[in-house]
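Below: one structure in structure tokens.
Excluded from the complex is one protein chain; the other protein chains are retained at their positions.
Each chain carries a letter (A and B) given by its place in the written order, and its residues are counted from 1.
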Amino acid sequence: MRTIRLMSSICAIAVLLSGVYPAAPVSADSAPIHIAVITDMSGVYSSLAGKGSVTAVQMAVDDFGGKVLGRSIVVDAVDHRDSATVADAKARQEFSNGADLAVDLTNSATALAVSSVGKEMHKLVIVTGAADKDITGKFCNKYTYMYAYDTYALAHAEAIPIVKGGDKLWYGVAPDYAFGHSMAEEFTNAIQPYGGKFVKIDFMPLGTTDFSSYMLAAKNSGAKVLALLNAGADTVNSMKAAKEFGLDKSMKIIAGLFFTSQVNTDPNLWTGLKFADSWYWDQTPQAAAWARRWEAKMGGDNPPDSIQAADYSATLQWLKAVKAVGSTDADKVVGYLDGHKFNDMYAVNGEFRTADHQVLHNFYLYEVLAPSQYKEKNAWLKIIGTIPGSEAFPNPATEGCAKTW
Amino acid sequence: MKLSVRAGLVLVLIAVLALVPFIGIPLPPLFGEALRSPGSMTLLAGCFIFGALALSYDVIFGYTGLLSFGHALYFAIGVYGTAIALTRWHWGLAGALAFVILMAIVLPAIIGAVCLRTHGIAFAMVTLAFAQAGSIVVMLNPYNLTGGEEGLALAASVLPAPFSGVANTRNLYWLALALLIFTYAAAAWLISSRPGRAWQAIRENETRAATVGLNPYLFKLGAFVASALLASLAGIVYVFLEGGAAPDVTTANFTLTLLVMVVLGGVGTLWGAVLGGIVYEYLDFRLVVLSSASGVQSLPPVLRVPLSQPLFILGVLFVLLVLFVPGGLAGAVRRLSSSSKRTILGGNKP
Partner (left out) sequence: MSLDYIAAQTFNGLASGAYYALLALGLSIIFGTLRIINFAHGAMYMLGAFGAYYGAQLLGLPFFAALIVVPIAVGILGMLLEWLILRRIARSDPIYGLLLTFALTLVIVNVMTLLAGTLGSPYSMPGALSGATNLGFTIFPTYKLFVISVSLAVCVVAWLVVDRSLLGARIRAAIENPVLVRAFGVNTPRLVTVTFGIGVAIAALAGVLAAPTTNVLPTMGDDIIIYTFAIVVIGGLGSITGSIIAGFLLGLLQAIGAVYYPPIATTLIFIVMVIVIWLRPSGLLGRPESTR
């Protein structure tokens, strides 16, 4: 009896607590506008996006005034748990409950899933956190914009300046699945026109934590550039292994996908690394001011990264578009956004490209400074190259996007 | 309970569940919106599918006593087999289903033949090895069949018309309900049949079963294949519900989730496994909503932070469950109605 009471009380409490839930909207015209931030709130990417992305979107809503078209704006935080099936279900739920915009989508599988939901339900999806260039290629659709970066941009912004500088022999390590192969292909294509080539690219199985064998092979290969064509924990593990074998002294090391907030996890480890990104918190006074406001809201002293800044910018641009066309209807908003040029805290020379729904903006190559060289706290990077959006992002003519709008 | 009363109650329950798509009453604490909304029906359909899947696992684990760590593989065969046959090979529905059912019999027969040479933890590990192999094959995306980590979406044109589109969610709901009823009936029939009683004898004491003339190896193989087939059927319905296949159904974590469901509901009872599957899937979905609900966000950090982590809540609940209610929900209810022995693998009627 006692245990039944225990179990029943646990269940009852859970049920009661879940009843603390916002009431459903009353009528469509005065109902609040919902923006769904579909992101990774609890898993591998939660530090890169997650709560920080939700905060960024909320800041955009607040800066815009909290209302548009006489309706208040509500930001819904949605955890996709890095699962395409969960993302699909949650997106459907949000859209059928009245959400007009899904933003963030960190993790390519979830981005693709939600993009097709948006296409089916005629709702706008702005992807800031995924890297798959097929989202503006063979999977392009009228209702999805790719806002921040993709594997093509990363490859071109990083590889070209270095291979132009004379380092033609490269060695790569990549994870053996879609992302890794995509990065390998992009980088190979990027350096080839300049005479660069990969001596070898090691594709390692998912879950490899020990990169020693590959680093040793890289050392023996005679290559001058080590390309870590991976992300997240893999980059950390391969960098640690590279330094163990002294590769940082004999080769240039670049990271395929690296976010600025990762530097803080181990500043000494990353000194000397070169990588590309669309935004860095300290690159303009405007950006720095926004970053400080974001830090204040988040508590702690880690600055935002480019995904979170892109979320802010995307939300702001969408709200402006909604106001301009007088409606949240996706078709009308797309009509306004296509071809629209803009500049803000995040995007320099920004443009919503009509041909493939890629949002263009400047892309940058950074180098990580040694901690002794920081001018102020967290000022880890220096810009060593700027690439205009039209060069950084894929060419719509060759991308394979079947434009149907 | 007398059999006729029980049967009557079951029929009433089925009737109520079948009528859910017509119920417009909102139930805010349990569901965010009306029962007949697509969101709620999708959630319930998912719960039914996991109930059926938990049932299939209970057949091999609860009734035959085989701890398999690789059951997810057979669910994945249903999910990916259907998706690949329909989308990549452009087969018709009948052909695709026949293919999946064939794979769901042949593959576990071969894998089971190898794995069943071992016992106990070694058996668990070997089944895990095969499931891991399956997971790796899916991620490697050979010949672009599986879609790798991005999964494989069912093209809209291949979905049978009654099941495509948001408006037809109720048909998917009924399909999932039908699957659950079918799986339950099949499992109940299996375990009360002669092979089923042999399985339970093997679970109790394999050596003794061998001495009375049963060939444990063959019967265990039969249980292995039967439970795999049921799991694949659940996979077929799942891929229709989700509109595609994703690699998270092939992971070891997924099988462990099944184990949790069955233990939650009560190992060795059929309706316990169903209950475990439904409750777990429901909690899994709703706890995330709970954790981001405005009420929780305004709690002081010491309460809010743990409650915002659904896996933490599940982990703690599970620890409490194993410690204090080892018979699962079914065991707790049974103890209410009668006094029975406190074991986790007891010989129980469905």
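What we mean here is this: a residue touches a chain if its C-beta (ideal position, glycine included) is under 8 Å from a C-beta of that chain, and two chains touch if they have at least 3 such contacts.
Keep in mind it's a predicted model, so treat the numbers as computed, not measured.
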#### Entry: Chain not shown: contacting residue from A:Ala233, A:Ala324 or A:Ala370
A:Ala233
### Message
Out of B:Leu67, B:Ile101, B:Leu145 or B:Val333, which residue would touch the omitted chain in the full complex?
### Response
B:Leu67
### Query
Out of A:Ile35, A:Ala241 or A:Leu369, which touches the unshown chain?
A:Ala241
#### Entry: Option touching the unshown chain, where A:Ala31, A:Leu69, A:Val199 or A:Leu269 are the choices
A:Leu269
### Message
By the contact criterion defined above, which parts of subunit A meet the unshown chain? Give residue numbers in ascending order.
### Response
42-48, 176, 202-210, 212-214, 216-217, 220, 233, 236-237, 240-241, 244-246, 261-262, 265-269
### Interface residues of subunit B (partner: the chain not displayed)
67, 114, 117-122, 125-126, 128-130, 132-133, 136, 140, 252, 256, 259-260, 263, 305-306, 309, 311-312, 314-316, 318-319, 322-323, 326, 343-345
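The definition used in the following text is that only the chains that are shown with their structure count from here on.
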## Note on the structure
Taking each chain's centre as the mean of its CA atoms, subunit A sits from subunit B at a distance in Å of 34
### Query
Contact residues on subunit A for subunit B in the complex?
1, 3-4, 6-7, 10, 14-24, 41-42, 77-79, 81, 83-85, 88-89, 92-93, 96-97, 108-109, 112-113, 116, 120-121, 132, 176-179, 205-206
#### Entry: Residues of subunit B defined as touching subunit A within the complex
26, 28-30, 32-33, 37-39, 42, 46, 136, 139-141, 148-151, 153, 156, 166, 242-244, 246, 248, 283, 286-290, 292-296, 307, 309-311, 317, 320-321, 324-325, 329, 332-333, 335-336
